[in-house]
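Dumping the structure here so I can ask a few things about it.
Excluded from the complex is one protein chain; the other protein chains are retained at their positions.
Let's turn to chain A:
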Amino acid sequence: MFALVDCNSFYASCERVFRPDLRHAPVVVLSNNDGCVVAGSAEAKALGIRTGVPLFQVRELIRKHGVAVFSSNYTLYGDLSRRVMATLQSLVPTVEVYSIDEAFLDLSMVPEQQLQALGEQLRERVERWVGVPVCVGVAPTKTLAKLANHYAKRRGSGVEVWCAPHDWRDSLAQTPPGDIWGVGRRLAARLADLGVNNGADLAALDYAWVRRHFSVVQARLVRELNGEPCLTLELQPPPRQQIIYSRSFGQAVVSLPPLRQAVNDYTARAAEKMRGEGMLAGRISVWLRTAPMGKPQQLWPDSFSTGLPQASADTRELARLAIQLLERLWKPGLHYGKVGVMLTELCTAEHAQGGLFEANQARQGEKLMTVMDQINRSGKGRVWLAGRGMKAGEQCLWSMRRAHLSPAYTTRLSDLPRVG
């Protein structure tokens, strides 16, 4: 048996943990640059504010109903997510962190008659310990557990336990194929052409036939819908292929210096993340996009990449190459709206091909980078390469618009919640 635990309106719930005044109020969270609504509390959804809608389209609604608006605070969401996962682990040791707000749990050791009680205990504990409400779906396969969770949310039951086919038969018959985990838009369209209108129709298909006409992945999906587990917990994430850091600017940028600063900053962030996972990069790419506003602009080529002589995780080396790529891409007179940096050909330090003479230099860079990462993670302040510019990120021309950012309540001493 598997459980899928999924946080309710996670970003909005995180914003509420330290804002008791918003406990029952409509709350929305905006995308990078405060462009669109990416999450909303149930109260916000009830007002008709949908996820993905541009902020300007719902401004009037937000003003009229006094909806609380927040910029994405990933520092806060990341810390609360870590706490949710640790809390789940205090009851069930085997947890696959599936996304920032979802986890699969292995319940194979739990007797069937205790599943409901455990589901409720998980729900209560996460809400009490972390302050974030969750729903729990329990079923013999991951695909069914995901669907059980969907219904636990929709029906407001909070916990849905499906042990045998008669437990999920009705729900499956009510489910459009597109709502099932692993059914993408294209597959849903193909299934509709075949007269597969709901999950029950899909489950009734013949495995061998599906395997022949679709693929082994879809055949597995059909088996999973029949309660036959084909997917196991992925406790070891597959080795990462690439690290991307890309952001749209708060406003269009024409001149090269702010673009240099942005590339410097993005490279540093990507490299920091890479070092956190103990990896080195063998190749770096930079791409540049024009801003969508104004007259149409063409940009060609829109990206360049270069291999490193020796795989490295040194921000200085990577930033130097990234700036070179940027300077080749940039053309005067164009309005730029977005730049991105990508690190690829990743390898672990043990597998890196060493140069004959660079060894000493690499070791020195490693120490410097370690110190830099320690300072940047301590919450006491940040250090960066001078090329990023001397102003704090929030004030730069190219930086994200985050006008409604909440404090880093749990990770920064200066931002601790206040208690009277």
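By our rule, a contact is a pair of C-beta atoms (placed from the backbone, for glycine too) under 8 Å apart; a residue touches a chain by one contact, two chains touch by 3 or more; residues count from 1.
Going forward, contacts and distances are computed from a predicted model.
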| item | value |
| --- | --- |
| Identity of the absent chain, which is to be given by its UniProt protein name, from "ABC transporter permease", "Translesion error-prone DNA polymerase V autoproteolytic subunit", "PspA/IM30 family protein" or "MoxR-like ATPase" | "Translesion error-prone DNA polymerase V autoproteolytic subunit" |
| Contact residue for the chain not shown (choose from A:Tyr98, A:Trp129 or A:Tyr207) | A:Trp129 |
| Contact with the hidden chain (one of A:Pro20, A:Gly66, A:Gly156 or A:Gly195) | A:Pro20 |
| Among A:Ala86, A:Ala192, A:Val217 or A:Ile375, residue touching the chain not depicted | A:Ala86 |
| Omitted-chain contact residue, chosen from A:Gln113, A:Ser378 or A:Ser414 | A:Ser414 |
| Touch list for chain A against the chain that is not drawn | 18, 20-23, 82-84, 86-87, 90, 128-131, 409-410, 413-414, 416-420 |
